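Only a single protein chain was left out; the remaining protein chains are all shown in position.
And then chain A:
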Amino acid sequence: MKETQTIQNKAESTATTERISGSEAVIKCLLAEGVETLYGYPGGAIMPVYDELYKYQDQIHHVLTRHEQGATHSAQGYARISGKVGVCMATSGPGATNLITGIADAQIDSTPMVCITGQVGSHLLGSDAFQETDIVGISTPVTKWNCQVTKASQIPEAFAKAFFIARSGRPGPVLIDITKDAQFEEFDFTYQKCKGIRSYKPVPDTDENALKAAAELINAAKKPLVVWGQGVILGKAEEEFKAVIEKAGIPSAWTILGASAIPTAHPLNVGMVGMHGNYAPNVLTNECDVLIAIGMRFDDRVTGNLDTYAKQAKIIHFEIDPAEIDKNVKTDIAVLGNAKTSLKRLLPLVNKNSHNDWHQEFKNLYEIEFEKVIKHDLHPTKEGLTMAEVLKEINIQTKGDAAIVSDVGQHQMIACRYAEFNKTKSNITSGGLGTMGFALPAAIGAKMAAPDREVVMIAGDGGYQMTIQELGTIFQQKVPVKIVVLNNEFLGMVRQWQQLFFDKRYASTEMTNPDFIAIAKGYSIEAKKVTERKDLKTAIKDMIDCEGPYFLEVRVEKEDNVFPMIPTGASVSDIRLE
């Protein structure tokens, strides 16, 4: 820790030099950027850096994952819960290509991440050398920025830029590929943090006139609806956001990545929009007169058919990334900038309002959804366990303070619909890319970044097995994550689609699963299986009470479906309740 501060001081004030190797410079760059934990997997082309890590293990914690993909998702989980930059490292060739899924995931979900890859010696580049792959070429479309370093002297600038780019503006993943000779080469090291890049404007200016026009529309609206996304969380704008919606009395719905920015129980929180979102905000999207989108990007899973999406409404879009304006939905007023600053400036411009009649419409539709769906999910009368009742029990026993890390599929939709959040940055899931296998390694990163928080991972039996080897990381690092597998012996979401849209032809969705308990126990992780409702409460209590990692398998109803549902290509207001 002391060393970190020394280096930071050096970087910012005197910038003295010392003669060190490229690989030692890598470590010093990481320390100067405040990195305490990184996730990775060694191999030939990155070995010099690992050799330096060995010397610095008292200052920087390297977590050996069981697969490079696990390293990326752990770095993502770390970043998503803490707001810091996640860091991961891999060797050249297969090590580097194994990072790609996580990088693509971080790109589409705007997660700040720095990936470091080793590369064959520069004299071998392009010779199809052992474990050579063009990772800069491969990662280009899925990184915010990337570069190849072939000389040790390029390392400090590359890292300074990488961290600056990853965390500024709309965050995203960056990749630095370092040839082996650059790692060995000695040079005079000095570190200067990056303060700006000529061609890159992280946050566009907020136009006062746009703000005024937005406020005018909001003040005149009879039926305003806010749809917020992760921009509120990434912009650390939770308080400003709450202040605006509370003053203007606007019902507010969230996208999957926006969840937890304000508490689930907040009276203005009307639920999730999108394919498996709540009934009221989806239906009323097509009845509101002003739609105020804040830090969201009108993903197709949110909008359904664009031709029938909120056509009656004026659209206001608060957004940091100018490329998102009019990309999917034509806006009437675009307010560029960081959500925190623009909402702060918006607050005095909006009038106090309550929109009681309009709120009543949300309540009425909620009642319909409750009767048709929620009641049966949370208080089932049939024998089989539902996924939702597991969530309900987790809510009760963690008092809504847990961070929920979900995988991808039916359980994810159920987790997002029913998890109760009190704190921001609590819903960690793969939204845009829909990466099965995300949850287990992401939960590791989340728990390590926020050791004081309860981190509950929820996965299906399919996704869990995609990165199940990360149990080894949990075992070795003793990460006390709580692992819940909702086992329906199916790839449930695909099966649901097969049932609804493919005449129940269940092609390759039925799973013959191993003994998950035995596997967990093989890693010395306490484990329990629940098959009956009467055992659920105690099982979850045991899990939460356990100080170490814990594995809980819950056998849920095999062929349950997630509703409501907007079928692909349908309008948001044609959302089906059954």
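By our rule, contacts are C-beta pairs under 8 Å (C-beta built on N, C-alpha and C of every residue); 3 or more make two chains touch, one makes a residue touch a chain; residues count from 1.
Definition applied: contacts and distances are computed from a predicted model.
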item: "Electron transfer flavoprotein subunit alpha", "Gluconate 2-dehydrogenase subunit 3 family protein", "(2Fe-2S)-binding protein" or "Acetolactate synthase small subunit" - which is the UniProt name of the missing chain; value: "Acetolactate synthase small subunit"
item: Contact partner of the left-out chain, one of A:K144, A:H276 or A:R301; value: A:K144
item: Given A:I197, A:A243, A:L306 or A:I368, the one touching the chain that is not displayed; value: A:I197
item: Given A:E52, A:E68, A:E132 or A:D321, the one touching the chain that is not displayed; value: A:D321
item: Chain A residues that touch the omitted chain in the full complex; value: 136-137, 140-141, 144-148, 165, 195-201, 321-327
